[in-house]
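Left out: one protein chain. Kept in place: all the others.
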Amino acid sequence: MSARMLPAGSDPIRPGPTAPVTIHVDGEPVTGAAGQTIAGIVLANGRLAWRRTSSDGRPRGLFCGIGVCFDCIVTVNGDRDVRACQRRACDGDVVSSQHDELPEVHR
Amino acid sequence: MTEVLVVGAGPAGLAAALAARARGAAVTLLDAADELGGQYWRHLPPQRPAARERALHHGWARFERMRRELEADPGCEVLTSAQVWAIEPADDDGRVGADGRLIDGGDRAVAGAAARAALVVHVLVGPVDGADRVARSIRPDALVLATGAHDRTLPFPGWDLPGVFTAGAAQALAKGERVAVGERVVVAGAGPFLLPVAASLAATGARVVGVHEANRPGRLAAGWLPRPWALIGAVGKAGELAGYAWNHVRHRIPYRTGSAVVAAHGTDRVEAVTIASLDRDWRPIAGTERRVEADAVCVSHGFTPRLELPIAAGCAITSDRFVVVDAGQGTSVAGVYAAGEITGIGGVDAALAEGAVAGHVAAGGSPTDAEISREMRARRTTTDFAGRIEASHGIRSGWTAWLDDDTLVCRCEEVPYGRLRATGDATCSTGLRSLKLTTRAGLGICQGRICGRTVEHLLGGDGGFADGVSTDRRPIAAPVRLAELAGASAPNRPEGHLRKETP
Partner (left out) sequence: MGYDVAVIGAGIVGAACARALAAEGLRVVVLERDAAASGTTGRGEGNLLVSDKGPGPELVLAQRAAALWPGTVAALADELGPDFPAVEYEPKGGLVVATTEQGAEPLAAFAQTQRAAGVDARVIGVDDALALEPHLARGITAAVHYPEDAQVQPVVATEALLASARRHGAEVRTGVEVTGALRDAQGRLRGVATTAGEIAADRVVLAAGPWTGEISSRLGAHLPVRPRRGMVLVTTRMPHRVFRKVYDGDYFGATQSSDAALQTSSVVESTAAGTVLVGSSREQVGFDDRMRVEVLRQVAAKALRLFPFLSGASVMRAYGGFRPYMPDHLPVIGADHRLDGLWHATGHEGAGIGLSLATAELIAAGIAGRAAPIDPSPFSPQRASLAPHLAEEAA
């Protein structure tokens, strides 16, 4: 197992009731709580990585969580390079993972 | 009326905005995030308010008071989701004399008045990294920079595996979303910050299997009382719940000093880590390695101040890379002030005190004024605190012994340690610009925010570079879309009040 959201019922800080938001990540519907970031929703749904690196094709997800490392970038509603850890999810957001291959270099 | 722009709404920026208002200035407070509070008072969003949010934070009531006061104040414009992406000289900067005073400021040329900041601050307002944010350019009389810091994480084999996080990431997810990054979590690195992170994780339902502080007890004792849990008080105390969790942490979670995560293992995600004992220079001691299963690892070796805006504004930087400030938090640039973590890693109390002084002086006050004598005193004691953090927890050179040739140094451009060294050796280059362009380290989308200091250390030692380049200089402080740039507002008219324009 991995990341998960503490169920509101057992959370001692007693968060209010959550309105669900559903986003589509690489075609799959994923649901989280209103006000969560895209990364938070994806992580809490058990997916730790959503990008592959350009040279080695290695998986990446969230690293710094505060918008400085850009490891978590995704395409949101057609806009590339959106930091998933900073962008609050909106119902219906279409999120796709980015795998930017290096160009073929003709020497 | 003096118009003060405060960039960053963490503890330092909030305190600055309030102090500037108290002295009668018109204030604009902005932050890239959509909520006030900065890193310290990160909280659940308004869509999901928590009845007992205060339980997670120290000083929550104070934060709420500050926020309420600023939001209700018509003399303070609060601008969230507002990313400053550039700071440039204003067109009329030629009119600032060598003494920093306005020479020809028309009706603004008040004899003896502090010089006006000769800068234009460019802001994009809208959803994070959105494609059609609204551009604004602000030309304040005084600018307070309070942009804070981010975690500094040293590389180790496997640190690029999913499931390895900075400690700040764990904290941000716990406080901001009530998400625990894992179920069995190892926390490691250096500094008092590891402790509140462990406490927050515990308060979010994760099991923290160990906290590993790289420094040995001797060094810690030199800076602190020899009781690690005394530190959490010093960091500004956790909230009541985190305090409770800390009680649990203190009794149930092993806190090991002289110990570090030196490798993370797994194929597509972290499954285990290797923990080793370190000597006093952070060199792993052979034979002490042991493997610990974990599904998440949170590692932080300190903080790196976010210096791009101060550098763009022209502020002088100290040799240990903080913004140079005087007694009134004034930087080397007329009309520009700095407060909080960008002037030294001192924790929330320092940030609050410095912010208040900066806001007061930016609004025309003096550091000797009675209104801020309390903050001036606090500022002095907290600088001592910053020194103690560095003395006890600062990074030691032996850590490079845990790197292997395949360990990525630059995560964005995937530059491994072996290649970095081989290229540096092959070119014999003495300039950082050339080393970056030949190795590609630091050229990726994070622009060296994560690897910059590490690359500088690995390639240049502590001697610096012949070209005097630093990785902290980023004239474009955050990515901006080409279309947004093409529509960027026209150069500002020099005269007039705070210019808030939407083209």
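Labels for the chains are A and B, by order of writing; each one numbers its residues from 1.
Following the convention adopted for this analysis, contacts are C-beta pairs under 8 Å (C-beta built on N, C-alpha and C of every residue); 3 or more make two chains touch, one makes a residue touch a chain.
From a predicted model like this one, the values you see are computed outputs, not experimental measurements.
Peer 1: Based on the whole assembly, the unshown chain contacts which displayed chains?
Peer 2: By the stated touch criterion, the chain not on view contacts A, B.
Peer 1: Contact with the hidden chain only, please: which chain A residues?
Peer 2: 54, 78-81, 100-107
Peer 1: Just the residue numbers, please: which parts of chain B touch the chain that's not shown?
Peer 2: Missing-chain contacts on chain B: residues 86, 88-89, 120, 122, 129, 131, 312, 314, 413, 422-423, 425-434, 437-440, 443-445, 447, 465-469, 474-476, 479-483, 485-488, 490-491.
As a working rule, only the chains that are shown with their structure count from here on.
Peer 1: Between chain A and chain B, what is the gap in Å from one C-alpha centre to the other?
Peer 2: So the centroids are 23 Å from each other.
Peer 1: Can you list the chain B residues touching chain A in their complex?
Peer 2: Its residues touching chain A are 32-34, 39, 44-53, 55-56, 127-131, 150-151, 160, 162-166, 168-173, 176-183, 203-205, 241, 268-269, 295-296, 306, 411-414, 444-446, 449-450, 479.
Peer 1: Can you list the residues on chain A that touch chain B in the complex?
Peer 2: For chain A paired with chain B, touching residues are 1-6, 8, 10-19, 33-37, 40, 43-44, 48-49, 53-56, 58-71, 73, 76, 79, 81-83, 85-88.
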